[in-house]
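Everything on this sheet refers to the single structure shown next.
The complex appears here minus one protein chain, its other protein chains still in place.
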Amino acid sequence: MRGGAAQVPGAPVLEARAVTKSFGEVEVLRGIDLAVREHEAVALIGASGSGKSTLLRCIDLLEDIDDGDILLDGEVITDPGVDTVGVRRRLGLVFQSYNLFPHLTALQNVVIGQVWGRGISRAQAEQEGRALLSRFGLGGRENDHPDQLSGGQQQRIAIARAFAAKPRAMLLDEVTSALDPELVGEVLAAVRDLKETGVTMLLATHEMSFARDVADTVGFLHEGRLVEHGPAEQVLSEPREPETQRFLRRLLDAHRA
Amino acid sequence: MDRRAERALARRRKARRGQAIAVVSTVVVLGGLAALVLTSPGWSEVRETFFDWEKFKEIFPEILVGFWLDIRVFLIVEVAVLLIGLVVALLRILRAPALFPLKLLATVYTDVFRGIPTILLVYLIGFGVPALELSGLPSEPVVLGGIALALSYGAYVAEVYRAGIQSVHRSQRDAALAVGLTEAGALRHVILPQAVRRVGPPLLNDFIALQKDVALIAIIGVAGEAFRIAQIDASLDFNYTPMIAAAMLYLVITLPLARLLDHWERERGKRYS
Partner (left out) sequence: MSKLAFLLIAPVFALAVLAGCGSDDDEDTSTSASAVTADDCTAEKLETLEAGKLTVATDSPAFPPYFEDDDPTNGDGFESAVAYAIADQLGFEDADVEWVVEPFNSSYAPGPKDFDFDVNQISITPKRAEQVDFSSPYYEAEQAIVVNNDSELADASSLADFAEANIGVQIGTTSQEAVEAEIAPSEAPQVFDTSNDVVSALKNGQVDAVVVDVPTAYFLTATQIPEATTVGQFPAPGGDQWGALLEKDSPLTECVSFAIDELSSSGELADIEAEWMSEATKAPVLE
């Protein structure tokens, strides 16, 4: 599969067309149509189980979809015969529970995909890795193991690890949900940093303020369907669809309580 | 005296009392056991047959030399076991269709060789293989015995590896793939290193068991092996003391390993609390 910059000019970086996915009897995604343009940050909001994580995992080819297509730079990546490993090397996925490799140091976590995946020389990968860790405020921590670090630090390392491959898009799966409240800020700052440098991203999140802050557009997933998708400010303040309204109201009540 | 000093003193007194009780109860129990044994009617006979100091002095050098053979067999077999176990575990875990017949073989192997007592395997291979009279097959009992032990323990160790690999959470594989590693790369760089760290204690456990089971090669007549030498001498003079001598030598190796195992498991408990 040809890699590199967008093949079809003007084509979105990421596109989901009528994506359908079930786990056994349960239909988790029911025909999702979604596009993420270059430099755009799209936030996905919705209740747990609405399919946000599943969609991200499907895009990164960690799950097979049942129907529909997913495209990266205009090329279908969900067909049989596609180089799935190559696709994953062009995407960066950050997990809710960080999933750092516990037997490796912070720096080793960041470089492992580059050295053994993309065949970059260790020296170069480490140099770039150090720069990344520094950028996210982890300069002195490169030789620490994950169990010596806080959740916020671990998640920032995870972001650095995903970004080290200079991916076409970053996929962020509820990256602050597992963190203690006081640690959320540092991670959000890292994501904001990426946004400001123009990184294309699709992020699933619970944090409405974060969505408002970082995202260009917001999509609301409800029971496997993308019920509403529009500019962030509009969807979050004046949602058009009743389901969206209900969801946001419940969230607001919960915050107030 | 202020409250803090009072409390410290009380704690010290309590600790000392505890220690005193421990010492007294140990003396009483051990002393009681010793008295029970030493005053039993058959004691003098047992002492002469099992704890004959003259016989011990006489036979110990020979058994020590024999034990050196045990150690060598143990080291070689253990290496083989670790290799066989890893290969078989990987065959069972990997999902490539081309590997299917080997996968089947691996499953049959682990079931069969864990299901047959090791002593039987030593006997069957030790006597059965030479009976086939195929040229090129080994015929020395120590080699055949070693092969039997390796096959038997390889099956147990394969299961230990397999459990270890499967105990590494699925999310680690996901993360490895997400950073752009292949399945094989994920196994090699992420899953196996973690699995290997986890299987340390159970492997050491099997290690200790293997060290003891090396004595089983005696039944196929391996000359110069410690237990065998003890058996032969015992049957010649009707005195079991050589067995005690051999047992003590085994303890010299297994006791420190058992303590190491305990220490290791405690450390692990602390790390991944």
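By letter and in written order, the chains are A and B; residue numbering begins at 1 in each of them.
We take it that a residue touches a chain if its C-beta (ideal position, glycine included) is under 8 Å from a C-beta of that chain, and two chains touch if they have at least 3 such contacts.
All values derive from a computational prediction rather than experimental measurement.
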Which displayed chains the unshown chain touches: B
Residue among B:Leu124, B:Ala163 or B:Ile219 that touches the chain left out of view: B:Ile219
Option touching the unshown chain, where B:Leu30, B:Leu75 or B:Leu105 are the choices: B:Leu30
Among B:Glu6, B:Glu45 or B:Glu267, residue touching the chain not depicted: B:Glu45
Interface with the unshown chain - residue positions in subunit B: 19, 22-23, 26, 30, 34, 42, 45-54, 56, 127, 130-131, 133, 139, 141, 219-221, 223-224, 228, 231-232, 235-240
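Throughout what follows, only the chains that are shown with their structure count from here on.
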Distance from subunit B to subunit A - Cα centre to Cα centre, in angstrom: 48
Touching residues (chain side subunit A, partner subunit B) in the complex: 57, 60, 62, 85, 88-89, 91-93, 95, 97, 99-103, 112-114, 116-118, 147, 161-162, 164-165
Sites on subunit B touched by subunit A in the complex: 171-172, 174-182, 185, 189-190, 193-194, 197, 271
